[in-house]
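A protein chain is absent from this complex, but the other protein chains hold their places.
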Amino acid sequence: MIASHLPALQVVVPLLGAPFCFLLWRSPRLSWLLATLISWLTFAISIALLVTVNNSGTIEYAFGGWQAPWGIEYVVDQLNAFVLLIVSGIAAVVFPYSWISVQQEVELRQQSLFFTSMVLCLAGLLGITIAGDAFNLFVLLEISSLSTYTMISMGRDRRALTASFQYLIMGTIGATFIIIGVGILFMLTGSLNMQDLAQRIPELDQSRALHVAFGFLITGIGLKLAMFPLHLWLPNAYAYAPSAASAFIASTATKVAVYVMVRYLFSIFGVNFSFQTIHIQWLFVPVSLFAILFTSIVALFQRDIKRMLAYSSVAQIGYMLLGIGLFNVTGLTATLLHLFNHALMKGALFLAMGAVCYRIGNTFIDSMQGLGKQMPWTMAAFVIGGLSIVGVPLTTGFISKWVLIQAAVERGWWPVIIVIVVASLIAMMYIWRVIEAVYLQSRPENAKNVSEAPLSLLIPVWILALANLYFGANATLSSELAGNAAATLFSGTGF
Amino acid sequence: MDSFFNEVISGALGRYNYWVVIFLMMSGFYVVIGSTNLVKKIVGLNIFQTSVFILYISIGKINGGTAPIVWANAERYSNPLPHVLILTAIVVGVATTALGLSLIMRIKHAYNTVEEDEILAISLEEDEDE
Amino acid sequence: MELLVNISLLFMLSLTVIAVVRLKSLFAIVMLFGIYSLLSAMIFIALDAVDVAFTEAAVGAGISTVLMLATLVTTGRWEKKSSRSSFLPLLIVSITGAALVWGTLDMPEYGNPDNPAHHHVADRYIEQSPEEIGIPNMVTSVLASYRGFDTLGEVIVVFTALIGVLSLLQVRTPPSVAETPLRNENRKLSRPYPVLQVVALVMMPFIILFALYVQFHGDFGPGGGFQAGVIFAVAFILYTLTYGLDDALALTPVSVLKALAAGGVLIYGGTGVVSMLLGGNFLDYNVLSSNPVSGQHIGIIVIELGVGITVASVLICAFYAFMTRALPDQGQKG
Amino acid sequence: MAPEILLIWALALPLIGGGLTLCFSRIPNLREGSTIVVALALLLVVSQLLSHTLNGETTQLTLFEMLPGLSLSFKIEPLGMMFAGIAALLWPINSLYSIGYMRGNKEENQTRFYLFFSIAIFGVMGVAFAGNLLTLFVFYEVLTLSTFPLVTHKGNENALAGGRVYLGILLTTSIGLLLPAIIWIWSVAGTTDFTAGGILYGKISGIPLTVLTLLIIFGVGKAAVMPVHRWLPAAMVAPTPVSALLHAVAVVKAGVFSVVKIVVYIIGVDTLTAAPWADLLWILPGFTIIVASVVALNQDNLKKRLAYSTIGQLSYVVLGTLLIAPFSIKGAALHIVAHAFGKITLFFAAGSIYTSCKKTEISQLNGIGWRMPFTMSAFTIGAISMIGLPPAAGFLSKWYLLLGAFEVDQIAAVCVIIISTLLNTAYFMPVIHAAWFRKESNESVLTYGEAPWPIVGALLLTATLTILLFLFPSIPFSLISAIPL
Amino acid sequence: MDVVTDLISWIFLGLGIFLGLTGAFGLLRFPDFYTRVHAASISDTLCTACFIFGLAFQSGFNLVTAKLFIILILLWLTGPAASHALVRAAHTAGLKPITENSD
Partner (left out) sequence: MFATATIALLVIMCLALVRAFRGPKIFDRILAVNMFGTKTVLLIAVYGFLTGRPEFLDLGIFYALINFVGVIAALKFIERLEFYDEREER
């Protein structure tokens, strides 16, 4: 019986777990325990879903027993089962981590609120991923966004407040653009169900209103996923949020937005409309190439490592969009694969930065000098994550770049390859800056001596770091999942 | 000529609603991105969203229809679905507003100003100090 | 005639918006936003969306305006002259607007009964929901049953907002018993509005009654859990405004409100879980009773109750949090 | 033992050595002792593998598959065997030498030094036994990264600056040029496995093939073909055992080895011959040989002169490969061996001099031969090998190169080899002359003798090997004749 | 019957319209705040009553009428209270009843 309700439970468990977390406001520790439990439960559910989807194909779940398109439907196919796994997997690692880190970075009064927000954010992200209804997606998007704003605003620096506000404004504009787009789609088709939309849109191929809807949806989602040049909210938001929040958001939120983009482009509007009528690739390719280069260079000049990583995230999102823009199965595979891989590497990096922040109180490159000797395990994990960003073989980053370049080769777009390679070199430089400061410089005289981060921080960091290595060495599983999903999307059979 | 004229008139009559709504939406949008005062931004955001709601409800309107509550004299009902969607959207909007306003209060407390320019200047200074 | 009303309301809306863009006094802007909201609610009525009008008035003219005013108290009421060029925003806005207008040329005509939007999903709601769900208000049917999960999401959004507001702004803890005499002493020094207090006191039971009416009449007319929740909250807002935060806090302790906020969500979600346990899908009310229609009825009443409780307690709580910031020493000084 | 197991041991032993080094970081004698033991064990394993290879067996092993068709796998073939053999043979000797040098100069962070040394050897083994291009690339990078701490061992600004240049150039070229080339090859051929006769036959031709070849030549920055040779002199800030490792055993040899291997097993000799301007490609290394030799002439610093000499010598290998004649390729392979023994001897000698009397400039070496007779004798032998005179190993390889050049009628290449030989003589002879035939200046009041025994022992060993290789070249010959051309 | 109720409705509504317009013009044209309050609030109360009565006569006696009267009571209760509070607030804020406009 439980098995047939898995799609609903995937979202309902965290959604209804959050009020319980909140009710435990007197004891943050209990809130946290509950949150961790919830994250593990959702992870288990997502694994079960993935297995089910692989065995028996797409699952549909009708809320309230009302069949789509009349009711709200959840659809799990190979694509979003994969994304669900990413999101819940990262949550299952970050949530246990958050306790100690939050203890130090967030006021006692806010702690249980923080854990509640995290659970809500998780629920929202999972919901966005699984939703088969365009409007339900918007509602869940808002749940995740609002809780994200809350989490960011809990950062200790006062700039966390402005960062959160900026994100709130831009995120809401994005969400509003999305509902304008959905509204026009509804106006033209009378439906909100994604599968239903997908069937009805091809008839409207030449409708200008449809083009406008497309534009609004892409811009809206672009704001949410920090598509260059709509990324302005991202660096501050990631830099000033509490470490656990940065790690969680950085490795999941933009990924889910990319998923939504892929879903709209390929499943709902369809390959023909998006790429042959609108030619969205001619927007994505130049924009993402520029983003990759520009933000990588900006990252090079950051003194706060969290900020640097944030800019690097924008560049990585560029890679994902580039994969879409290359418009072939390999390119899309690269995008999906990079969703997974980037979640792992950014997760590891941000968690490592959280551990650093826990010990020395900030993440400035100057104050991290000589930390390699004092926090060897943390910094080793950072190096692994960093190498993954650069794309060194045997790390996940290499796999993504390999497939991406492969896709570019298939298209014969040599300049694209040059940009990717140059950006990798720039990435190497900014990661190298850190490595040099950490390992090759000695601890400044006046800096306080610190010891290795506690185990409860180190274990999650290393889980992700090792996952980086494992999926870098054996990407068969992840690439198969991504490849299957990409092939399905391209074949036009949609869901 | 005459038929052309009629077409223009009927075309305009069929769309004036959308056009005004677009004007409202864009004004709200302009306030959001063009003003530097945070409170005004939030007001603009609300206007922007409210106008989108009007757009949705316009989509649901049917000439000669009436409110979608069973009524003996009704010939036809307007479309209830956009109403439901907008109910949800309104609530989402107020939630965002409440959060935004609390952020503004805290920003005022932390920076002693709610002008974006001034906050930016302070932040830049801070960045240099570090 | 409807056309005329519609056009003149739109005209007034445009005027209001222009004024909002041009004015520098934030206070005026917020008041105008209240007007804007009322006007758009009027338009919603003219466009047959009575439930939406109800909500928009409650939210836009009511809650949002009050919260904005409270914010203005701390932030000051003048917008400073900005040195920033308005060219880029104007450009972006023009492009976006132009794109939309360009798109409208192909859009189905406004109000045309043959528009695709009215003939796919909506038909069933209009034709079959009175039998399937058994309540006359189709909006409530769709809201609570067909798209019940959206509404759960909506409640969670409200709940999320509460989390955010509480984490940002602390609600003042009510003064302890020891301080009470002093407080009463001080209150004499303050300048209460006796007239208003009397009016408010007279209105309170009436408003609460009205809220209950809206709560349970939502199946038949405009209204429902959300609107009722807002009305409830308005009652307490009025009380707080006239009697001060301390009295209000004594009446509705924050911890109770918090528990209620979570409780409402759980009532809603619990209904879904129960229906799941009874063998249906999540939020499938048919299984709640042997007769599907009465099952639907039970389900809708229960979840509307959950919505009402959460919305009311969240809004009251958020308002208290704003008041704590805006009028920190009210009650002591007046 | 089965060759597969041996292969795993060959890869694992250096890592085990590194682990032991860490374990015994507090007990220097045990630490260095374990290094030597492990190095000898590796030598044993590799010699076992050598006997298997000489019997004509090929061994394959796949560790894991990253993507379908993209795996980390190993394969033993004659060329790689030869490279592994050199490394395995020289590692114990170099370790011995290191002990003397590091202790003699009282260097700090010796544990780190031995640790990364072991990892570098791990990288070398991986490069040597790589079964496909990707594996080669992975271990190539392991080698780059693990030698960085060795180069910057001193830790001062100067060392860091040199290290940056070293790492910057090597990583930039490998990621920027070699990796795209690999991906290109993969996308064209669908595989990157090293296969006799190459995998690109009929799949790519014309100008793209030439471009690909250029990408590889410059992408393998470790081969130091101008203009990507800058890292080599920059790396001279390293302690001498590291320089010896870099210039004789590990890094540069990994570079030229990769070039040879890619040309032979990936591009394929026949495929390359058909490429446009293939007969002109040798000009790149030819130019490098001449220019590097001329620059070497002007260096007074002994290690710098040796460095530029290395650049020239490496280009012999590349030249031999790009002449695309069976003889020249065999000569190139042979030159890898010959140069390894010769150059390590020279560096050992330079280090020996530095340890004993802290002299680094050639102009200070007057009469040093009589004070350090063993060292300078070894130096002389090494220099002879470099110039290519019998009875040293260098003669054999140069002979093959010349034969190859004649085989394809590249008279200009012949000229280059001859001119460069003269230049080699020109820059080595002054050192030898000064050491043996000049009077020591009177200012020097220092009295010094030979370096510590491990140093002298090591360099005598390598000098002897240089001679022996000339006298009994059967093993390398049978290996190079097994290279499928 | 219909004609009579219609007529009564007309009269009430007409009166309401007149009063409402008067109040609005007063609000617009009077020189300072206090005079405007005067114009607006007094006419408002009666205007509301007229409208409600006019409508009530149209609907007959049912729930709608009841609601109309609830509205009336509510407006009668809140309108003057609001005006009172407004004037009082203006007074305490130091707004002098002089026709000098300076915000």
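When the chains are written out, they are named A, B, C, D and E in that same order, and each has its own residue count from 1.
Methods note: contacts are C-beta pairs under 8 Å (C-beta built on N, C-alpha and C of every residue); 3 or more make two chains touch, one makes a residue touch a chain.
Please read all numbers here as calculations on a predicted model, not as lab measurements.
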Visible contact partners (per top-of-document touch definition) of the missing chain: B, C, E
Of C:Val66, C:Leu152, C:Ile267 or C:Ala312, the one touching the omitted chain in the full complex: C:Val66
Where the missing chain touches chain B, by residue: 66-67, 71, 73
Interface residues of chain E (partner: the chain not displayed): 6, 9-10, 13, 16-17, 20-21, 23-25, 27-28, 33, 36-37, 40, 44, 47-48, 51-52, 54-55, 58-59, 63-64, 67-68, 70-71, 74-75, 78-79, 81-83, 85-86, 89-90, 92-93, 95, 101-103
Touching residues on chain C - with respect to the absent chain: 1-2, 4-5, 8-9, 12, 15-16, 19, 23, 25, 27-28, 31-32, 34-35, 38-39, 41-42, 45-46, 50, 53-54, 57-58, 61-62, 65-66, 69-70, 72-74, 76-78, 196, 203, 207, 210, 213-214, 217, 221-223, 227, 231, 234, 237-238, 241-242, 326-327
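Following the convention adopted for this analysis, only the chains that are shown with their structure count from here on.
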Chain labels contacting chain C and also chain D: A
By mean Cα position, the chain sitting nearest the middle: A
Chain whose mean Cα position lies farthest from chain A: E
Between chain D and chain A, distance of the C-alpha-averaged centres to the nearest whole Å: 45
Shared-contact residues (touching 2 or more other chains) in chain D: none
Chain pairs that touch, as defined at the top of this document: A-B, A-C, A-D, B-C, C-E
In the complex, chain B residues that touch chain C: 11, 13-31, 33-40, 42-44, 46-47, 50-51, 53-54, 57-70, 76-88, 90-99, 101-106, 108-109, 114-115, 117-118
Residue ranges of chain B in contact with chain A within the complex: 25, 29, 32-33, 38, 41, 45, 48-49, 52, 55-56, 59, 81-82, 85, 88-89, 92, 95-96, 99-100, 103-104, 106-107, 110-111, 119, 123, 126, 130
Footprint of chain A on chain D - complex, ascending: 64-68, 70, 72, 134, 137-138, 141, 152, 155, 160, 167, 171-172, 175-176, 179-180, 183-184, 186-187
